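Please find one structure pasted underneath; my questions will follow.
Yeah, one chain of the complex is gone here, protein chain that is, but the others are all in their spots.
For chain A:
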């Protein structure tokens, strides 16, 4: 009854606050749309490589659609050239040595040039190998032809000899010898099958994908992470600030002058804001599947469940953190401290590849568990049992924070 009153009040307050509603429901859609177009179009990154005095053959092989080669007639130190022409790299040749200098202001462009150089040089080596092999092949073919001629001559001589022997044997009436010789003749005249040169196996590839297809983009990878992040961020902010307001306007203290239990207040908040978190999730998930046609491999209900748990953790965390803030501005100050670091550990950067101590940090971030579970469900179709550990850890976070909040409220009322 008292919890219901709190829930009803939270809902009414939220519905009256149109701007906050818009922030919660429309802002994620706006950000998602932006992300969709930013990550969807396969823009080709092009690095510019300046060259001086480099062999034409080399340049031809280095040039790809990712590397634009510019030839410069005048020579200058690499650093100067890079600065003057705003290049990503500068290549010079002295004899058979190629010297490359990278601007390295953009690591992606540096690696593009590196890759192009490497593959260009491999291609060059291959071509010279091919040329050598071709000349050898021609020589071999000539020798084979000569050999074949000699063999044929010898066969003809043998045949002639055998034929005369057969004629003589027939004349003498030795039938046994005739059959034996005829057999020999057949053997000799059988055309020798020339040894075939072994052809190299030509490899072709066909690709199959376990998750998604070859159209999978960054957007699809990032989407589950961002779905979790939106819920976490907005619920954290809104619940934290609203409890802060209760505290600063004195309504919290007034609430506690009624026989309400501290747990009933927290519970009312959890349910009230939990409802908005679920609505937000439904809107964002439907938007991404219906408008952007993101394929959802797993169950949509699991997505809702994970987001609800994430929201509850964010809610209890927001309420907890709000006790350390004395104004809305101070609450905002916790965003770079509490919320932003979580996004780094949510799966945008693979956690398994991080330094060991960073992996430890990742494991105390609620968003790490939530986003991982979301990614597993949305892109790999994980089942409830497969993500159950992540869910249990989220529940653990929630329970621990709820207890802290209930105990912490003792500051305002002693029972």
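Rule of thumb we're sticking to: a contact is a pair of C-beta atoms (placed from the backbone, for glycine too) under 8 Å apart; a residue touches a chain by one contact, two chains touch by 3 or more; residues count from 1.
Throughout what follows, contacts and distances are computed from a predicted model.
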Tell me the UniProt protein name of the chain this structure doesn't show, selecting from "Carbon starvation protein", "DEAD/DEAH box helicase", "Succinate dehydrogenase / fumarate reductase iron-sulfur subunit" or "ABC transporter ATP-binding protein". "ABC transporter ATP-binding protein"
Among the options A:253, A:327 or A:388, which residue touches the chain absent from this view? A:253
State which residues belonging to chain A touch the missing partner chain. 1-2, 4-5, 8-9, 12-13, 16-17, 249-251, 253-261, 412-415
